[in-house]
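In this view, the complex is presented without one of its protein chains, the others remaining in place.
First chain written, first letter: the chains are A, B and C, and each begins at residue 1.
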Amino acid sequence: MAGDATIDLNADVGESFGAWPMGRDEALIPLVTSANVACGFHAGDPLVIRRTIALALASGVAVGAHPGYPDLGGFGRRRLDMVADELSAAVEYQVAALAGMTRAAGGELRHVKPHGALYNIAADDAAVAEAIVDGVARVSRDLVLVGMAGSALVAAGRAAGLAVSAEAFADRAYEPNGRLRSRRLPGAVHADADAVVRQALAIATGGPVIAFDGSRLRIEADTLCLHGDTPGAVEHALAVREAFAAHGIRVSADRELRG
Amino acid sequence: MAGDATIDLNADVGESFGAWPMGRDEALIPLVTSANVACGFHAGDPLVIRRTIALALASGVAVGAHPGYPDLGGFGRRRLDMVADELSAAVEYQVAALAGMTRAAGGELRHVKPHGALYNIAADDAAVAEAIVDGVARVSRDLVLVGMAGSALVAAGRAAGLAVSAEAFADRAYEPNGRLRSRRLPGAVHADADAVVRQALAIATGGPVIAFDGSRLRIEADTLCLHGDTPGAVEHALAVREAFAAHGIRVSADRELRG
Amino acid sequence: MAGDATIDLNADVGESFGAWPMGRDEALIPLVTSANVACGFHAGDPLVIRRTIALALASGVAVGAHPGYPDLGGFGRRRLDMVADELSAAVEYQVAALAGMTRAAGGELRHVKPHGALYNIAADDAAVAEAIVDGVARVSRDLVLVGMAGSALVAAGRAAGLAVSAEAFADRAYEPNGRLRSRRLPGAVHADADAVVRQALAIATGGPVIAFDGSRLRIEADTLCLHGDTPGAVEHALAVREAFAAHGIRVSADRELRG
Partner (left out) sequence: MAGDATIDLNADVGESFGAWPMGRDEALIPLVTSANVACGFHAGDPLVIRRTIALALASGVAVGAHPGYPDLGGFGRRRLDMVADELSAAVEYQVAALAGMTRAAGGELRHVKPHGALYNIAADDAAVAEAIVDGVARVSRDLVLVGMAGSALVAAGRAAGLAVSAEAFADRAYEPNGRLRSRRLPGAVHADADAVVRQALAIATGGPVIAFDGSRLRIEADTLCLHGDTPGAVEHALAVREAFAAHGIRVSADRELRG
C-alpha cells in the first residue's frame, strides 16, 4: 500500500433494535467513508435501517449491507450451523432488502460485509464463504465484498469475480499469524487511542503492524474497520482522521481495490 | 366487467416456515396468474421465498410481495398497532427484499398485496392504508397495489398515483355492505366447490354476487383470490379454471386495471 | 391511605436483551421494595432474568413477573389483538417461567404486573383483564396482581379472589379522570425530581394528587411505580426514598393490601 496513501474507513452501524439504542451513529457515520448497515437478522429493524441509510447518504458515506445470522438474542455473535442454501438465501434476503431500501432513499448499495460469527467463520471455512458469495452475487455482481485480509471469504469473492475489499482492524490486536486475537483473551481490543492510531497508520501506509507477541506483520488492506459498538469508537475515529490528515493519507470508499 | 372477460387469479403462497410446511404451492401456483409471496414477517423464510419465486417464474406467473405484520406466532392475523413510520418501513423492507430476490431469479416484482390483519385493517383505516402505500411507493412506483375492492387501501393507492388492482374473493361470503363476512362467524368460507365456482363466475363477468343474506351485490374486481392455505384451494382453483374455460373467460395478470 | 404511612415502591427491571443493555438495575433495585422482572416476550432473556432475580433476592426485594405481549421489536408497547386463550396462555407461560426461576434462585415469586400496552389495555378492557387474571391464577392463586388503581384489571383480580395491589405513578402526570396522561402528549412525564417527590408524597400519604389541569385527585394506591427505563429513574428513586425517610413513611412490599 506504500505510495497509495488512500484507504477506506468503515464502521458497523444501524445496530439499534426497537427500544434498544446502540452506538452513536450520528457522530460516527460522518467520520467514516463506508457504513455497514445491520439488516434486521442480528440487529437493526426496518425503521432503524431506513434512518441509518438516510444518515449515511446525507453524509456522503458509501452504504453497505452488514448481514448476520438470524439470532437477535446472540447479536449474531454465535455460530449457527446453517446449510449452504439456507445461508445463501439468508444473505440474499438481507442484501436485497438493504439494496432496495438504499435505492428508495436515492442511493445505491455499494458493499456487503458479513457480521460477527458469520464474518469470523467465513475467514476460515470455504463452504461458508462460498455460500455468502453466492447470496451476494445473486443480488448484484456489482457489489463489493468486504472480508478480512487474507481470509477464505476474500478468496471466495475473488474466485467468483466479485470486487473485494480486504479489511484490517485499527482497534483489535493481531496474532502473529495475521488473525485477530480472540475477544475472549486479554489484550484483544486496543482501548487506548494512541494504539489505535498507531495501528491505523501502519495499515494505511503499508508499514508493519506489531502483533500481540511483538512480531511484525504486513497486512494489505483496502479498508480499515472502526467498530461501531465499542465505547470509544467515535473518539478513535476522530483521532484516526486527524492523524491521517496530518500524514497526508486520504480516506475514500472509491480507492481502487487490490482485488 | 361485462365485455371484458379477462380476470387475474391470485393466491397467497410461500407461507411455509422452516420445518413447517403450509399449502400446496407446487400444485396451486400453475393454476393462478399472480402469486403473492409471504415475506418472512408473518410467514416464509429466505429459502422458502427463493423457492417460491422460482416456482412462480417457472410457471409464468406474476410475482408479488405479500407483506404482513411482524408476528410469526399469530401468522399476521392479529392487529398490531404500529405507528405510521414503523409500518411504512416494515412494508418497504419486505417489498424491497422480495423485489431484489425476484430480480435475482431473473424476474421482476409486479405487485404487492398486504396480508391478513394488515389487509383487513387497511380496508377501513386510511392512516394504515397510507402507510402501506408509502412503503410500497418508496420501493417502486411501478408496483401494482392489490387491495379489497372498495377499500380505503385501493383509494389510498389511487390517490398516490399507483396502479391498483381491486380484489374479490371466490371462496368467502360477502355481507350486504360488500365486506367479507368475518371468519369468526358461521358461513364465512365457501367449502363447496360449486359455490366457489358460482361466485367466481359472477365476479369475473360482472354479474351480481349473492351476499350472505341473499341480497345482490355488484363487485368490480380486477383480481380474484383463491386462498393458498385452505384445504380445498387446489381443487377450487381447478374447478374455477375449468369453468372459466367453459365460459370463455380469460385469466391474465396483464389485464388493464380499472385503477 | 392517611395513617398508614407504608407503601410499596416498585420498578420495572430486567429489560436488557442480549447485547442491548437497558436501565441501571444494579443501582435501582436496592432502592425499591418490589422488582417487576421482564419475562422474555417484550424484553429480557433467560440469562438477564436469572441475573435480575439474583440481584433482587440479594437486595431483599420482592420478585415479580412483568409479562408483556410477544413483541420484542415493539418492546411490548404496541397493542396486539390476541384472543383470550392465547393471551391467558402467554401470561401463564411467562409467569410460570419466572416463578420457577425465582424458586431456583431460592426465592418465591410474589407478584405479577403486566407491561406496557398490555397493562394499559387491561386498565379499560375487561376481557383482556380477565384473560390476564386467568393466566396468573392458573400458576398460583397466592400471587399478588398489580394493576393501575381504579382499573378493570384491579377489578378483575378482585372478582377472581386474587390479592391485588393498586398502583400509582410518581413520575407520570394524571388526567383529571385519574388516568395517566398519554406519553404522546406534552407534559406526560415528570422529568423534574421535585415534581416526582411531591407526587410520591401525595400518593403515599393519601393527600390529593394535582392532575395535569390543576384539579385535585385522590388516588388510593398500595404501590408506587418508579420507572426503570427512564433516564432519571435512579435519581428519582433516591430522592423519593430520602423524602419518605424525612416524612416517616415506611416502604415495604408486605403492607396489607386494600384489596
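Assume contacts are C-beta pairs under 8 Å (C-beta built on N, C-alpha and C of every residue); 3 or more make two chains touch, one makes a residue touch a chain.
For clarity, every value in this text was computed on a predicted model and none was experimentally measured.
In the complete complex, the hidden chain is touched by one of C:Val13, C:Ala35, C:Ala56 or C:Ala90, namely C:Ala90. Remark: the omitted chain is touched by one listed residue; of C:Met22, C:Met101, C:Leu153 or C:Ala202 this is C:Met101. Within chain C, the residues in touch with the undisplayed chain are 40, 45-47, 49-50, 85-86, 89-90, 92-101, 103-104, 138-139. One chain is missing from the display, and on chain A it is touched by residues 70-71, 73-74, 78-82, 86, 117. Against the chain not shown here, chain B presents residues 17-22, 43, 45, 72-75, 77, 229.
By our rule, only the chains that are shown with their structure count from here on.
Using the contact threshold fixed earlier, the set of chains in contact with both chain A and chain B is C. Between the Cα centres of chain A and chain C there is a gap of 42 Å. Chain centres here are Cα means. That of chain B falls 43 Å from that of chain C.
Within chain B, residues 86 each touch two or more of the remaining chains.
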